[in-house]
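As you look at this complex, bear in mind that one protein chain is not there, while each of the others sits in place.
And now, subunit A:
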């Protein structure tokens, strides 16, 4: 809870820092309402819609309301999926407004002791340090392989955790070993004729917990004729920081990444996680007030491209024969890949190119699954409500495989499958994993 003094400080900062032109740019037409998952799931509450949230931010700036607990609740419940942006005729950058508002609130309030400790540990001590990410993944791997996992499940100790967390434990991928995580390539040649020279943004979670998916991504790039540079100085993209009101931490990571790729001479920087890609492509906005970094950030952002997009652009699916045993595939959009990176048709094009499979579009595939970074942990109730709606649509496709393009979405889909008791009939996969599986060499 914020104190009166904290509220006053937040209000002053809102007046100083919020982009007033952008706030005024919202003409309140309401076109965003039908696309907002929390507006719909909350039973059409305007305070949980983009138009409502913008009106609230503006009201704090105008001094009509104080940034009280209800106001914070409205910001907290936003998934940040940014589905409101492509439909906004006035082109309001809602995501930027949200990020700024969250940053102001979080920087000007005192969190309770335990929350402070956790935030510091996560944002400052863990994610910016790839060696520590490896350490944590190693521990999880030890848990899975040593028999501890069996023990935990057998003793029923997992029942002590909240439902979603206990299920989440079950759907985590098999963790790589420390050795696998340490010996990472820094340069790979194209297989066949070289068409492009690309950088690969390996990410923090992707290069630890989802190491196999990263390996698959690089393999596909090689097959597509890409020479790959993987600078080892790169770091976590900072999305988690940015979305949680830790903008300074995000900026620090952004500078590290820009520097890491700056002199590599690559045509594009490839990502395989929609959430990271969307944050990387926004570095120009993040560093817009930093004269030394502004242009460098722009140059970096201009090179960001999702793996699906580049594969389609170089005609990978036409050149390489893709085939799998008979099955129905469906695709769940990564919100940030779709709404921010504007990549929606490429993944579908690739999946439809796999012989032997049928592609079935899911109703509302473009609606957030409720994963949204750490949203499914901190806003578990709304997240599960969204997931339940998602699974109704997923089941209706009769698909045996749900394909996603972001690690958070992937875990959430696996969680949904587990919760529905469908793990024997349905699986969740990352698009690069299924593509590599389909490659017939």
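Brief remarks follow.
Heads up, the rule we're going with is that contacts are C-beta pairs under 8 Å (C-beta built on N, C-alpha and C of every residue); 3 or more make two chains touch, one makes a residue touch a chain; residues count from 1.
We take it that contacts and distances are computed from a predicted model.
Note on the omitted subunit: UniProt lists it as "FAD-binding protein", one of the names in "Cytochrome c-type biogenesis protein CcmE", "Homoserine O-acetyltransferase", "Xylose transport system permease protein XylH" or "FAD-binding protein". The residue touching the chain not shown here, chosen from A:90, A:174 or A:345, is A:90.
Against the chain not shown here, subunit A presents residues 21, 24-25, 27-31, 33-34, 43-44, 46-47, 49, 52, 55-56, 59, 64-66, 68, 70-71, 73-74, 88-91.
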